[in-house]
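Let me give you the structure first, and then I'll get to my questions.
The complex appears here without one of its protein chains, the remainder shown in place.
The first chain written gets the first letter, and so on, giving A, B and C; residue counts start at 1 in each chain.
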Amino acid sequence: MISFSPSEEQKMVITTMKQFATDEIRKIYRDCDEEGEIPESIIEKAWEFGLIAGSIPESLGGFGSEHSAVSGALVAEELAWGDLSMAMHFLSPALTAFPILEAGTEEQKAKYLPLFCEKARKYATAALLEPRFNFDLNELATSARLDGSDYVLNGEKCYVPLAANADLMIIYASLDGDTQGFIVEKGTSGLEVGEREKNMGIKALATYKLGLKDCRVPKSNRLGGEAGCDFTRIQNYSQVALSSMAVGVAKAAHEYALEYAKQRYAWGEPIASRQAIAFMLAEQYIDIEATRPMTWEAAWELDRGMDANKDAYLTKMYADDMVMTVTDRSVQVLGGHGYIREHPVELYLRNGRGFATFDGMAIV
Amino acid sequence: MISFSPSEEQKMVITTMKQFATDEIRKIYRDCDEEGEIPESIIEKAWEFGLIAGSIPESLGGFGSEHSAVSGALVAEELAWGDLSMAMHFLSPALTAFPILEAGTEEQKAKYLPLFCEKARKYATAALLEPRFNFDLNELATSARLDGSDYVLNGEKCYVPLAANADLMIIYASLDGDTQGFIVEKGTSGLEVGEREKNMGIKALATYKLGLKDCRVPKSNRLGGEAGCDFTRIQNYSQVALSSMAVGVAKAAHEYALEYAKQRYAWGEPIASRQAIAFMLAEQYIDIEATRPMTWEAAWELDRGMDANKDAYLTKMYADDMVMTVTDRSVQVLGGHGYIREHPVELYLRNGRGFATFDGMAIV
Amino acid sequence: MIDFEIEPQIEEARKVTRENALKHFRPIARYYDEHEHESPEDLIDTLWQDPSLGMAGAMGGGVGGIGPGMVLLAEEMTWGDAGLMLCSPGPGLGGAALMMAGTPEQLGRFMMSYGQGNPKWGCMAITEPGCGSDTSAITTTATRDGDEWVLNGEKIFASAGQRALDNEGGFVVVWASVDRSAGRAGIKSFVVPSGTPGIRVEKLEKKLGIRASDTASLILEDCRIPYDNILGNPEVVVDKAKGEGYKKVFATFDLTRPFVAAMALGVGRAALEFVQEVFDKEGIKIRYGMPRNKLTSLERDYMEMEASWKAAQMLTLRAAWMMGQMSRNDLQASMAKAKAGIAVTKVTQKAVELLGPLGYSRDSLLEKWMRDSKINDIFEGTGQVNTLIVARRILGFDREQLK
Partner (left out) sequence: MIDFEIEPQIEEARKVTRENALKHFRPIARYYDEHEHESPEDLIDTLWQDPSLGMAGAMGGGVGGIGPGMVLLAEEMTWGDAGLMLCSPGPGLGGAALMMAGTPEQLGRFMMSYGQGNPKWGCMAITEPGCGSDTSAITTTATRDGDEWVLNGEKIFASAGQRALDNEGGFVVVWASVDRSAGRAGIKSFVVPSGTPGIRVEKLEKKLGIRASDTASLILEDCRIPYDNILGNPEVVVDKAKGEGYKKVFATFDLTRPFVAAMALGVGRAALEFVQEVFDKEGIKIRYGMPRNKLTSLERDYMEMEASWKAAQMLTLRAAWMMGQMSRNDLQASMAKAKAGIAVTKVTQKAVELLGPLGYSRDSLLEKWMRDSKINDIFEGTGQVNTLIVARRILGFDREQLK
């Protein structure tokens, strides 16, 4: 029966995340962006919520709730509403854990998932993007070929969050033309973490280029074992995550612009009293409110085990455009004040522009 | 030296056309649309302006001014501002005359161009479009093949203005993969004029499907003779004509909406006093004013003998979208009144939607 | 719990509705577009025999009830044909006003005869030549004279106005002022039954689309109706906090706006499916999952059309769902209406463009859908009016703070 109401449990999670975002993330996000660093203390606090462990079965050390893309979407939105860099940082272990949970073999699950349930913070990530024009996640330049009992990976990756610290990552590579995942542990020979990247946005999140030079991964570490994984489905989880984050960023920008427009006076009244401003705000709001349930529907399809490819893809496409328009118009509402770094909207704009590019950088 | 000012002579032509459009075309355009017919009397009056003869050299019976795409663009805009169906009707003889003038052999010019300088109205037209999805003017399904001293044409055409009355027409067909023009006289065997078409807009203009069944055209009637014609350039003239007409239609819609918004009161003031309405009108105006000089520049390039393909094509693309948006927003300004046929904006919308389709249906 | 599963009985009703739309609406859609003001008598009889096939089947009366089912079924009907659906005999928009603001006695009195006898219609008459969205400027007056109200004025754009007045048992809900000096607070709505002397159809509009639906101008000249034909509180309460009479009537929009949004969705889906069929025939496959840069322009257009349709559908379902939950949904109703109106306007306009000569021709229904769809961005409050309402609500501004 159609319903747009999160469960009581989900509502609690939303409240907790919103509180965390308000009390902690929002307090430091600007400094983090300017300095390109996220303090260890907040990373620890985020870990304590058990955002990943909560989706891992008790038998593997987790809290035992079922992994739910819908719940993940709700969390992703709230964290990204706080700050996108931090949202991506806090959820980065999922980049390894959730594909294993969804597509891994029993051995892979047993070996790796308990790590994410420990008290100590785990760094883990995934490498999908490649530094070239017309990057196509279905036709990766990074290649994997079977050589004896190993897969040998070669290629170059970019925008790999936290690669320098990661104990574990999934590297996506083309195996006979299909995109497949490979679980790679820190220190694997041939895995070369490059310099930290400089990007327009998500500046607080350290991302890296990755070189793969005959990087050998045991056969058993192919995600899903011999049968491999359904990469499209992993991608759909990622599309839901990124779309939800786009909603979060857009909402943050919209709210700030709305408040500003109510407080800022010109010609004797708040600038929001002018239809040109008020309509920008209303159109933003409508588009944000439309995108959110689109992400929910795609997530719900995933949770139901249905084919979510069309809806997840279209939602991401819509969300990419939506967040761009909303963040740009938010800067516009603030005018000159939107252009200076005293206000957050320019940061939202820089982060917002990235969504069309951030393929595979988050997952629910 | 850059200038946006028409010459004195061009200004006179603009004034004359505007007057004609105001006094004659605008008086009857709605009835013409409802009844699907344009009275003979106004067709005669339009012929008397010598719109085609004015571009034909004296030696061939014309008035001797040089053929100018810029001047043609100015005329096309004013006539279309009056009514698009009538503009296309009045200028339809140019569909045969101007390609011959620009690309015809001396023999073709001598044989056919004097006809357009006579006192008696000539019906002439051109057939380019074809009734199929993904119509591509560079890959026509209508074919021409050389057979002895004739070209044999086969295929189906649509949206051929005034085909039933035309004494003469240019039929475009694929000759060894290239689009080429063929001058076809009335009554040529194998030339079958179908039923009059029913279209969403330009309802006052009779358009027809055309069947070509082994339609034989003398070799000498290939446009440009043995060397053929540069179809892209003919197309560029057409793109300028249609873009100018789009400007005319958009301007008509904008002006009507503007006046309505000034006269119509709500909440104690003209609806134009609300920014939501006022901004729609301003944005329309800006886009119309931007498109017009774009058409001029492409036309100027043609007049200079320069390659105009990029500018003519981009201008047409921009004009297609512009006229759609402007006419749609004009209906919106009028609200419910925009939806009824007492006001012209719904007609502008129906006509405006056609521009993306009307390839080759007008030329300057 | 967040859920997008449609209950089996609604799913079944959608299927049936769609089949019926295909059977009863589609085959005659072009004819009644080309023959404006001609009445589809056979269809009307069919819809009267089985009201679930028409508007009443979606709006309130049907299996959908008040909730997502309502908009899902309305979508199926206008997927068949919007103009013909609007011909459906039944209480229609007038009925919606009655349901939202009428007393049980009034509901019984005016709606009782629906479902029996000859086809009858309800109609809502708000707009006047001099006023559209600004209902406070309504000049039609209702003057009390003993046990009666005497109505005078002119109404335009009254959907089904002619059918409501020409058929026994029909009625028109007329908005009129009982006190011109009181502005909005003085506006009340009144039920004028068919056969009442002093009300007549002045003319029928010629329209861009939905031509099967009659759009009437009505003249009221000393039109007398019983005193208790007024809907809601007859008192003029200028105090905002107490303006319940006005608010109550206005809440009709909370029902009708999601309904109109659904109408837009139906027409939009018809256009999308039409384009998809052409793609199928041409062997064109839409490749969901490709990087945007690698798409064709055609794929990109089509995907953007689908996505904006989906966005509008989500807002529409949510507005209807909230109504079903008895939650205040005026904001969501306006959002759904604003979004669906413009989204589907653009979807159908783009569809015509994509199909080129075939799209622009009256040989197929696509161009008609473009003309039909435009009304959804206009009636029940234009896109601008609904956006303004959204703006006021999210800003917490009243009419004075945001004009």
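Keep in mind that, in the parts below, a residue touches a chain if its C-beta (ideal position, glycine included) is under 8 Å from a C-beta of that chain, and two chains touch if they have at least 3 such contacts.
Please read these numbers as outputs of a predicted model, since none were measured by experiment.
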With respect to the chain omitted from the figure, which of A:Leu129, A:Ala204, A:Ala299 or A:Ala362 is a touching residue? A:Leu129
For the chain that's not shown, point to the residue among B:Thr315, B:Gln332 or B:Asn351 touching it. B:Thr315
Quick one: say which of A:Leu95, A:Ala144, A:Leu191 or A:Val331 touches the chain that got left out. A:Val331
On chain C, the omitted chain is touched by residues 291-300, 353-354, 356
Touch residues of chain A, complete complex, unshown partner: 129-135, 158-159, 197-201, 265-268, 274, 276-277, 320, 324, 328, 331-332, 335-342, 346, 349-350, 353-354, 356-357
Had the left-out chain been drawn, it would touch chain B at residues 1-7, 10, 70, 134-138, 232, 235, 258, 261-262, 269-270, 272-273, 275, 278-279, 281-283, 285-287, 289-291, 293-294, 296-297, 300-301, 309-311, 313-315, 317-318, 356
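By definition in this document, only the chains that are shown with their structure count from here on.
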Hey, how far is the Cα centre of chain B from the one of chain C, in Å? 39
Starting from the mean Cα coordinates of chain A and chain B, work out the distance between those two points in Å. 52
Multi-chain contacts only, two chains or more: what residues does chain A have there? 275, 279
Mark out which residues of chain C touch at least two other chains, giving numbers and ranges. 384, 387-388, 403
